[in-house]
Structures are given as structure tokens and as C-alpha cells.
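With one protein chain withheld, the remaining protein chains of the complex are depicted in position.
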């Protein structure tokens, strides 16, 4: 089995007529993803790489009631509305590629999705891919291969790099989930790890974190409590990174010292998680944790 | 049994230090209602007719965790906030005496209450009374007496008048519910009738309606469908009343002819409900429907 | 509280919604030929009165030249529409209409929610059209906390068949109307028709009704748009009653009705009607009225020449009956016109009240039946 991106995904592309939307629709179709319809307001009736375009999600669903997922390429000023439209029409998995969405919109979309039990991947994500099964995203397919590792990442390029270096030593992925690079994301690292925890086929989880936010610390705590029992290998980018912008006193007051590289490493170390110093160290550690698990 | 206003009500008075709040606190205590605390922001520490006053609902509940109901005398500009405060602190029955609350605030309070499964009586209501048990309201106690009739009313004075004329012929009330005189109310006529439907002690229901809105029609339909099986006697005020303000074309378009005196009478007649031509005819009809019910 | 069309249009203008170019005048002497010419004939002249059916009552006319404009304007400024004198006219550029739509935001009492209404069939006959073909009405409830979503408006635009290159403008107009609806605490923001012209969408006629209960937070903003007294009734007496906090509406019968509480007052009117008489007015003194307030209320009726008899029905709860009785007596002492008067008074301190009234030669009853009987006998004479 895989998580989220399985063979039962019937995908709607919101913003299909845009440059990115149209380009990646083609690549997803080539990968084998079931792209059944697209939406661009005012462009209903067109056809993008063989995919019919509708003016509204409602109209797309009327013709394609099997749609259960959506990928969003809509420009940032209109993304929140596009997500409302998808959620109000009953779509329960939404991959939001769009970057630069205003933070206040992100707070709202996370709130709204939670209230309606909808999974949002992203925003600012490369998407999700289950190699040779389904890709709802923009990642280069060639970097990924089928296997038993689950990847969860806050970074796009780094995910490709890690998938590629895992492949070199023979490890493929059940699924790779880009949770998105923004400070607020629909699915958190922990929630993604919980999905892999329940997936029989996934033997180990690779977590690519970053400085900032407290998602890594939350995951580490859950691991320490035994909520996640599968072996995790993690890499946290940003040990030598420039300090992020200071959010007045509030930033420091809220995070209470969490969010730094040291805080994250400490949390994972305390939880007994294998920590890679560089992304290129990950394959070696994966071999090790899998050996120990036997 | 009675509905809503029973002996297990521990009541908080919001806006207790105001003229009306203080005056009716005294009358409610005299009636036997368990008024345990009051709230007026900034007046914490005072004492009104022996009732301790707090700055916030949170503080009142800390000292009086038994509070499960609230009566609101807070001025209209601040009522919505007072209701938020009560609901957020877990109070599930709120009687809103305040009149002249902005309509947009009423839409919000109804929405918010529904989301939190809270019963709002009012706004612009005389409250609820179960004679000789509990009064959460401002009605003159002397007009009411214990018995087996449930009264639901959109009008204050008319309720007293009807209760009084019922008493003259020996009928008392289980409970009288003033649902409030505003176009939007927390509890509807139908919802109130459903409460009486489930109350064993209530033998018949008197419904005092008014022109405007469609609550009477909704109740009539539910009665016709058998959702309410107890005998109802109704009086609709306003046959000779001046026409209400015209809400542009929208008013007519939405109501589609409902809301008028004729529409309400027709609906009740079709449902087989006993209709009083004047409020003073109600006692006679109550006798009749009760006789038929035997 | 309904504001006048041109006032509402000034609000629309500030929300950047396209409206026809135009100007108002309140005196025919101020009518300026250059101003009219700069708009370009034909023009539309619209009487500014806050009533429905103004067009059918002759309050909206098309003029083709300055002579006609002057004639029509001067006529309108002298006339009365549905009882309301025309104090101002709005003169607007005439726009050629390709298609008329109906768009409104209001509160649906049944849903207890805000609704967005739209129809392809805008214009004066919208109500009849929707009655016959209810499927032409699009009604969407709007969560008061989440507000209007753009896609909802777009979907309506597609359903209305708004041309694709006007959808963006439609969405803009609907959003602006919704913002206005919320920011002004409106009960209604209506555009009928929203007209498709060769220059795009225009709000040809608009209507805004403000919730009077919101004036505590809307007054300052409204005063930017409304130059007159805000608290007005339709007649001078209604205006006076309003300032006194009384709920008063004039009707066309001859029995003046006073009650405490809207329900009881309405029920009293119903009784008058059922007994073959006709109410001259509805006057609710409200709860806990003071002597002074009662006196003013009675005065309003005593001074109304249409009122032959005054019928007062009080059930005292919070309202003290003796206070009411004293108010009645004081009003009578100052009365210039002599009217028939019957009082039914019951409840808190009613015995004292009836005594006071009897001592002042006012018929006072405890039971409604007796009072009505008396009234009937007086009216027959």
C-alpha cells in the first residue's frame, strides 16, 4: 500500500490553463495519474492535453462525479477561494502547489479544512508521489522509485535529492509527501508520519525538516511517546543558515527557544531518532535503522 | 414535568447591575428562581439583592460551577459579546431579554448558538416561566398559574393576557415560553412546540403568533405531518394591523406570499389546528380541544 | 430605515460600483442647462421618495430635451407620490439596456441567515416573474462568519448567463454590495435592474434599507450620505411619535388604538376590526411606560382629526396601570378636541387605575368584552 497518492485518486486540476498548471497536467498524465478534469473560471469548454476544462468545480463534478482530489495551481491572490470551492464541493484531498499565499489566508484555509475534515498538502509544496502509481505534484518523476521508504519533507529540491540518493543504494519509496515550505501547512510532519505509521508497506520514514516552526519538535515528542513506532531517519536543514527574520519579541516569546536547529536536533536525539548530518548521509542511516529493526 | 425552566436551573444574570437587571433579579429571587451570580464588567465585588457580582462569566463560574443558565439584560450594543461569553463558558440555556439588537448580530448569535448546541430564548423576550417552579424572565408572575397548558408566544403582553384569561377558567401552564418578538429568534415556534410535545405533563399547546416571518407556517406544516401530535390552539395577531415595512422586492421574493395573516391562518386551517379569532377566545378553544382529546 | 435612491447611489459610488452619471436638484430654479447638456439627452428624471412602485405611479420619466426636462422636473417637485411629497429629483443619463438582472443581499427570516439573491429577470415585474417561475431565482445562504466567497458569485454569474467578459465586473459588484450590506448593517441592498449596457454593467436603480437597531454604530457613517433628519416617520405625527420612542402607524379608520406591547396592540386592532369598526392607527406605548409618555401618546391621537374614538387596552405587567391612568387624565385636561374614549385596564395596580379614571369621568373596564361593547354603542350613535 501507499499513502494518499493511490490508484483510486481521480484528480481535478484547479488553474489548469495557466503555464504551470497546463505543463504539469501533461507530466502527471504521462506518469499515469488519473487527471479527469480541470477548472479555470471563464475558460470552461477548453481542453488541456485532452482534459476537459470547466468554469467551476461544481460543473466539473457534475460531469465527473468520481473526482475526489484536487491539485491547485491558482495564483496566490485567488488560492483561498479555489480551496473553498473544492472543499464546499466535497473534495477531501487538496494539493496546493501555489506559493506566496498570504499568511492570513493560510490560517483560514487550515481552519476551514480542519472543520470539514479535508487534507491539505501544502501550500508551497511539490506535492505527493507514490512511485509508478500516482503523482499529484510537480516533482521530477525520474528521481523517485518504488520501494518501502516513506519520505516527508518541508523542502522540494531536497526531496528529489534525497529520493535520488536513496535510489542509488536501492531504496525506493512507498510515497513521498512534500508537506510544503511555508510556516503554516495543511498537513504537519507528525500527521504525515502517522499516515506512514499505518501503512503496512512502509518500513522506515525519512523526515527532511528545516529550521523554524516547531513541527519537528512535535514529531520527535510523538516518537518518544511511541505514537510513531517505525524507524525514522531525519535531516534538519539550516545548521549554518542565516537567522530568520525576528518577529519582534512575540516570536521569541511564543516559541520559547524552540524552532532553532539545536532545539530540533535535541528533540530528535532525546527521542532516539537517527539524525543525518547531511542529506547525503540519509541512505546509510536508512540501511542501518532497517537492519536494526530486523 | 415542565420544559426548560425547571428546578435544576442555576441562573447567572448578565448585566445584573443595570436598572432592569437589578429590578428583575429581585423579582426572580422572590419567585424562587435560583439566581446564583451576576456579571457586570468592572463591577465585580458588588452585591445585588444578595447576589454576588463578578467581572466576567469565567470568574462567576469559578465560584459557582453549578451555573447552567443565563439571563441577559446587557444593552444591545454589547449583547452579542455577552452571549459569546456565556456560550464560550459552556452555558447551554440563555434567555436574552435585551431588545433592539442589530439584525446582523442576531444572525451571528443564532449561528454561533446552533454551532455550540446552545438554546437561546429571545432576543426581545419576556423570558420563560414554569409557574411556581422557576421564572427566568420579566413577566408579571401573578398572571401565571400551574397547570397543563404550554404557551409559546412571540408577544410579551399578549402572553400575560392569555395566561390570565386561561387562569380565569381554571387552566394553568406547565411552562410559558416567550420566544421573542424579533424577526429572528434563537428558539423557533416549532422548536418550542417540540419541547412541549416531549413533556408528559403538557396536554395542549397555545401558540400566540403574529404576522411577519414564516415560523407559524413551519409549525403548521410540522403539525400536519404529525410531528406535533398534541392539540394546538393558536391566535395570530395582526389581521387588521398596518402592513409591515416593505423590504424592497427581496422581501416579497423570499417569502413568496408567506408571512401574511391569511397565509398563516390558511396553513393552520389546513393542518387542522384550532384557531382563535381573538386572544380572549383561546380558553374556550382550549377546553374544546382537551375535551376532544379525551 | 430606507434611504433615498440618490443617497444609496452615493454609497454605491463610494464602493466603486458603476451607476449612471447624474445629479440631483431640489428646486426648479437650480436646474442648469449646461449640466443637463453635459450628460447628454435623453435623460431620466426620478422622483426621490422612499416607496415602492414609484415608476408605475409616474415618478420616473424619460425626457428628450431641456424643455421637457424643465417641465417634468417642475411637475415632479410639486407633486406627491403615495402620500409623500417629492422634495428632490434625480436626473440621470439614459443608458441603453441590453439585458436586466436582479441582485440583492438581504436577511432571510426563515433561514435566519444572510442570503444572496439573483435572477435573470430584473426590472419592475420581478416579483410576479419569480412567483410564476420560481426557478429563475437563485438564492444562496451566506455564512455570517465566513462571508461571501468569490466562486459562489461566479457560479451565479454563469447561471445567469452573464457574458464572460462581464463576469469579473459582476463579481466585483456583488462583493462590493455584500461589503456594503455588512458595513452599513443593512437589511437590504438591492439592485434592480442591474443593467447590461454596451459599456458594461450598471446599477440603474438601487435600494438600501438600514437596520434602525444598528444606528448606534452606523449613525456617523450614514450622516455622510444623508443630509436630512434620520429619524423620520412618513407623516409629521409618525415623526413625532418616533422621537418619543412610541411605535405609531396611521391607518384609514376612525378608532384610535393604544396598547402596551406590539402583540396586545395588534390584538386590540383585530378586536376593533372583528366588531365591525376600523382602526385609525396603531400606537404601542411599549413596556413600563411613564405617565408623561402615556400623556404624549394619548395626545397624538386626540389631536388627530381622523380619530373619532380612542380605545385604550392595557395589561399591566411591568407597566403600572395607575401610571397609565394618570397619563390619560393629564392628556384629557389639555385636549382641545373632544373625542369618545373607552379604556380597558387590567394587571398591576389596576384597581387604583380604574378609580383614578372613574373620578375623571373616563369609562374604564376590567374586561375587554365590556369595553368593546361600550365602544360599539358609542360608535353607533
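Labels for the chains are A, B and C, by order of writing; each one numbers its residues from 1.
Rule of thumb we're sticking to: a contact is a pair of C-beta atoms (placed from the backbone, for glycine too) under 8 Å apart; a residue touches a chain by one contact, two chains touch by 3 or more.
These figures come from a predicted structure and were not determined experimentally.
Counted over the whole complex, the shown chains touched by the missing one are A, B, C. The chain that is not drawn here is touched, among residues B:12, B:28, B:48 or B:82, by B:82. Within the set A:15, A:38, A:156 or A:283, the residue that contacts the chain not displayed is A:156.
By the touch rule set out above, chain C reaches the unshown chain at residues 145-146. Mapped onto chain B, the footprint of the missing chain covers residues 41-42, 44, 55-59, 78, 81-82, 84-85, 88, 112. Mapped onto chain A, the interface with the missing chain covers residues 76-77, 100-104, 106-108, 110-111, 126, 138-140, 142-143, 153-161, 164, 181, 183-184, 208, 210-214, 218, 235, 237-242, 245-258, 277-280.
Everything that follows uses one rule, which is that only the chains that are shown with their structure count from here on.
Centre to centre, using the average C-alpha position, chain A and chain C are separated by 56 Å.
A straight line joining the Cα centres of chain A and chain B is 51 Å long.
Centroids of chain B and chain C (each the mean of its C-alpha atoms) stand 28 Å apart.
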